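The block underneath contains the structure these notes are about, expressed in structure tokens.
FYI, not all chains are in this one, though none of them got moved.
So that you can tell them apart, the chains are marked A, B and C in the order they are listed, and the count of residues begins at 1 in each.
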Amino acid sequence: MRSVRLHMGFTDATPGSVLIEMGGTKVLCTAAVEEKRPPWITGRDHGWVTAEYAMLPGSSDRRIRRDHYQKGRALEISRLIGRSLRSVVNMKTMGECAIRVDCDVIQADGGTRTAAITGGWIAMTEALRWAAEQGIASRSAVFDQVAAVSVGLVDGEVLLDLDYADDSSADVDMNVVMSGRGLLVEVQGSAEGALFDRTDLDVMLDLAHQGISELLSAQRQAVDFPVS
Amino acid sequence: MRSVRLHMGFTDATPGSVLIEMGGTKVLCTAAVEEKRPPWITGRDHGWVTAEYAMLPGSSDRRIRRDHYQKGRALEISRLIGRSLRSVVNMKTMGECAIRVDCDVIQADGGTRTAAITGGWIAMTEALRWAAEQGIASRSAVFDQVAAVSVGLVDGEVLLDLDYADDSSADVDMNVVMSGRGLLVEVQGSAEGALFDRTDLDVMLDLAHQGISELLSAQRQAVDFPVS
Amino acid sequence: MRSVRLHMGFTDATPGSVLIEMGGTKVLCTAAVEEKRPPWITGRDHGWVTAEYAMLPGSSDRRIRRDHYQKGRALEISRLIGRSLRSVVNMKTMGECAIRVDCDVIQADGGTRTAAITGGWIAMTEALRWAAEQGIASRSAVFDQVAAVSVGLVDGEVLLDLDYADDSSADVDMNVVMSGRGLLVEVQGSAEGALFDRTDLDVMLDLAHQGISELLSAQRQAVDFPVS
């Protein structure tokens, strides 16, 4: 797995902010606290967590159009990040607010969506801590960590944390999202060249588990969260 | 698993057409053959398969807006269907054309995306057979079947082929796409209430395998395709 | 005139639902009851009826783009259907709700807009009957039937209920919408090749009257509505 670097408080306009780097991939995750909740939420202390993912136009050597965030791939990733973050938050008691996590890819070299989940959890947790200090939300609403990594089959070999070159030649591409307690949150495996069997799946999940353990540890160093 | 019904040739404006019913879910899958390939394809016999998924406004008791097909969820499903169908087609030799599969949900009672994959394969295969008869494409380009089913954890129990009521209360929702040879094409599992472990995953995959076998058999009765 | 077939209750997610077939043309009409009325309606028992028309992508051998329903032709047809249905409903006393009629063309072989009006009236009437049973609306709000047919001049000859082939070569294309009492609701005649005179108009209207009488009779068999 490529080395992880976390630049806490990279920006200061939002209470949560971290620049996460995984090798050549750099994602800026910011988290803002909004009073306005989605219209369908009515419970008194019921909060919400939402996420948006986008790539900067110059983050890749193929230019990314600015409206790409409205297209299928980016929306799919935004939804994945949102679901992953919500899986470790008790939204019914978090307080009357919404945490909005923005994940902007500054530089893309594979694994941007998993870096966004890992960094997004940090930004969200920081924002919720700030909101708790303001008396708006309950800090304990975040009851576990969540982190993610990609894993894949390239030329018959199982690889962890694929960079762009690996990803382009992978036969199977899988994103695994796991909680601090080691439970599965999301498993998304896609055959892109050759199909795969249950044994391949097992090997990939084992390897992902190892990688995510390191990421969970890095998160705890950055935000002082108790081991699950 | 709910009973499957396949109405072949439900419409006649496109060479491939089937209305697939899985219990209360009804999806009309049509497949058209277009001369125009995506701009990035240049190889002489290189073809393409693409899919679009949408729900009719009256297919659910909560009204579906007509522009919903441009939103995240529907785009995500369209992409899943497209990837699944392409995984069993040899696009490099299929011939200079594009197969466009449209999956329109007439009535939604859970499992619409998996029904769309199962039915979409039939429509695609029929369209390719027609195109082969016209001398435009090679029928043998479809080298395997592909079918899909949903499986989930509801109140600690593993259920196959969730209807809308099951799906709404599921803790884990997983869509499994498998080829005729029993290999995995896509595995998409999401925690929606409680997280899951590797044992849950294994049990769900076993059950999905059983269900998909029945669907593959129904496909072969409908389109006369050799057992893999 | 081509034979009419009405498949009542083709779907069950909305209280009104019918698949109407006129020869090769198949239109699914569903009608839902919504609590929310348009913002400009304020009267206590004032309701509303609205309609949307669209063609499925695979309903024609020329592919229909999914966003076509926002284009001029489809919007024009949606407005025509809405006006026609409202012409036989007493909206001021129908109750505090809106009936939304969706007309989705499953297969297009000419006359889709007139089939949508004829089938839309059935779906609307069924939805209003259901709403009356729920105590939301007054069933008697529908005070008359409405049905429609196309008629045209092809090579100097007046034809009733033009299919796609006829329609393509028609010199004049006219859509006539008539009430159960035989009064005119809409008359839309367009010269598409040669202009027409008052005698042509009279002959076309006579023929349309005959065709619509049959459709009104088929409607009454389907929904048990008293002869006007």
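Miscellaneous remarks
What we mean here is this: a residue touches a chain if its C-beta (ideal position, glycine included) is under 8 Å from a C-beta of that chain, and two chains touch if they have at least 3 such contacts.
Bear in mind that the values here come from a model prediction, so they are computed numbers and not experimental data.
Summary of assembly composition: all chains derive from one sequence, 3 are present in place, and the complete complex in the structure file consists of 6 copies.
In this section, only the chains that are shown with their structure count from here on.
Taken chain by chain, the contacts run in an open path, each chain touching the next and the two ends left apart. Of all chains, the one whose mean C-alpha position sits at the greatest distance from that of chain B is C. The centroid of the Cα atoms in chain A and the matching centroid in chain C are 50 Å apart. Chain B and chain C have Cα centroids lying 33 Å from one another. Shared contact sites, meaning residues of chain C that touch two or more other chains, are absent. Chain B makes touch with chain C in their complex at residues 10-14, 17, 24, 26, 28, 30-32, 34, 52, 54, 56-61, 63, 66-67, 69-70, 100, 102, 104, 106-108. For chain A in complex with chain B, the residues that touch the partner chain are 71-73, 75-76, 78-79, 83, 87, 174, 179, 181-192, 195-198, 200-201, 205.
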